[in-house]
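The complex appears here minus one protein chain, its other protein chains still in place.
Letters A and B mark the chains as written, and numbering starts fresh at 1 in each.
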Amino acid sequence: MEDERQLIRRAKNGDREAFMVLVKRYEKPIYQLIFRLTGNREDAADLTQETMLKAFKALKSFQEKSSFHTWLHRIAVNLSLNFLKKNRAQKNQLEYLDNRLNEETEFQAVSVADNWQASEELREKLEKALEELPLLFKTTFSLVVFQGMSHRQAAEVLGCSEGTVSWRVHESRKMLREKLKSFINQNKEF
Amino acid sequence: MSCEKYKKMISDRLDGNLSPEAEKKLLEHVSGCQECRNYLEFQTYLKNELQEMPAADNSDEWWAGFENRLRDRLYQEEQEEKSSLFIWAWKHLGALAGSLAVIFLAIVIMLRLPARNDPEQLVATTMSYEETYLTLNQLMQKDENLAQKIGDELEKSVMEEINHSGLERINLENYDYYEQEINENTINNFQLENISLEDLR
Partner (left out) sequence: MKKIFMMTIIGFLLLGLSINVAEAQQGPPQGKANIRENLFTLRALRMTRALDLTEQQAAVIFPELNRAEKDKAELQKELAREIRELRAMLKDEKTPLEQYEARVARINELRAKLREREEAFEKFLFGQLTPVQKAKYIIFNVDFNANLMMRMRRAAETGQKIK
């Protein structure tokens, strides 16, 4: 497998085939990430194309201070967020925080391992809960949990601090738990 | 430390972002706290479920089609860039020619002026502002409209320069929504992390 730096160098000189090798390496994870954000296959396909096109055009100014992986993900995230900003209403982040402070959360003292089976119903609820996460939380959560990035890598992609990444992922997990609370309570007998 | 702080440590542990010392403290707490134990079990289960969720995948044929479409677009973009470069050069030929004329004029003036022995080679002997002004003045004496136009533009340029140099601007168009969010949760982050660090000592 050709060294990535060599491929980047060749692609910078306009070698389209070298760039396509890079595309093949990253197209699937980028598509997965964008699909997680948009929830739509067509949009994910279009935005993945746009990401690759933009990367090719911007390659000359890519200084390789971060990895190509991080840089490409940054382009994908920015394009997706811009797309979603234009196309759907954002949940107010502050409203969410106010609601969090006012809520009293009760979690039933139930042991997990014995009582839950991997079920279609849970998966559906989980998908819905993920879909409903506020966009920036969903983006951060996707990068860390689905893309397997460290907090530091995700922070680089998003242009924020590691602390912010850590906080957003934590809050996302709490939100998912809240959204699944009723399902969990119903299934506590099992 | 409250359970809320330990729950955040649980989240960090799941992401592989917890130090060994903090993990030791966490596990000590969890062994004695039912609520946190349940939370840890649930979030661990959730993480495994999420990672096993089927990815939105496509067939090999689909990806081959995707790559071909991308290749075509890359080729198209390249061709468009080449032709737009040509159009840009053509449009700016006038300006380019003008700039070249200015440089040529400067060289002529420089060569025609008496040789100087001054080692400092002061700029006044080359692109003289006063020589340029003299030319401008002669043109304006012949054409009142030109004088008016240049006068108006200079006034605008002066005001722009003053505004550019001296005044602060808050450009609301560039206000970053995400920066707002980061700034607002920074206090939250700080409190959480600060207390965590204190308790770890």
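The definition used in the following text is that a contact is a pair of C-beta atoms (placed from the backbone, for glycine too) under 8 Å apart; a residue touches a chain by one contact, two chains touch by 3 or more.
The structure displayed is predicted, hence computed values, not measured ones.
Within the whole complex, touches from the chain that is not shown fall on B. Touching the missing chain, out of B:L27, B:A64 or B:L136, is residue B:L136. Counting the whole complex, the residues of subunit B in touch with the unshown chain are 95, 98-99, 101-103, 105-106, 120, 122-125, 127-130, 132-141, 143, 146-151, 153-155, 157-158, 160-162, 164-167.
Just so we're on the same page, only the chains that are shown with their structure count from here on.
Per-chain CA centroids place subunit A at a distance of 22 Å from subunit B. Contact residues of subunit B toward subunit A in the complex are 7-8, 11-12, 14-17, 34-35, 38-39, 41-47, 49-53, 55-58, 63, 66-67, 69-71, 73-75, 77-78, 177-178, 180-182, 184-186, 188-190, 192-193. The part of subunit A that touches subunit B in the complex is made up of residues 14, 16, 19-20, 23-24, 27-28, 31-32, 35, 41, 44-45, 48-49, 52-53, 56-57, 85, 90, 93-94, 97, 107, 109-113, 116, 118, 122-123, 126-127, 130, 136, 144-146, 150-151, 160-164, 166-170, 173-174, 176-177, 180, 184.
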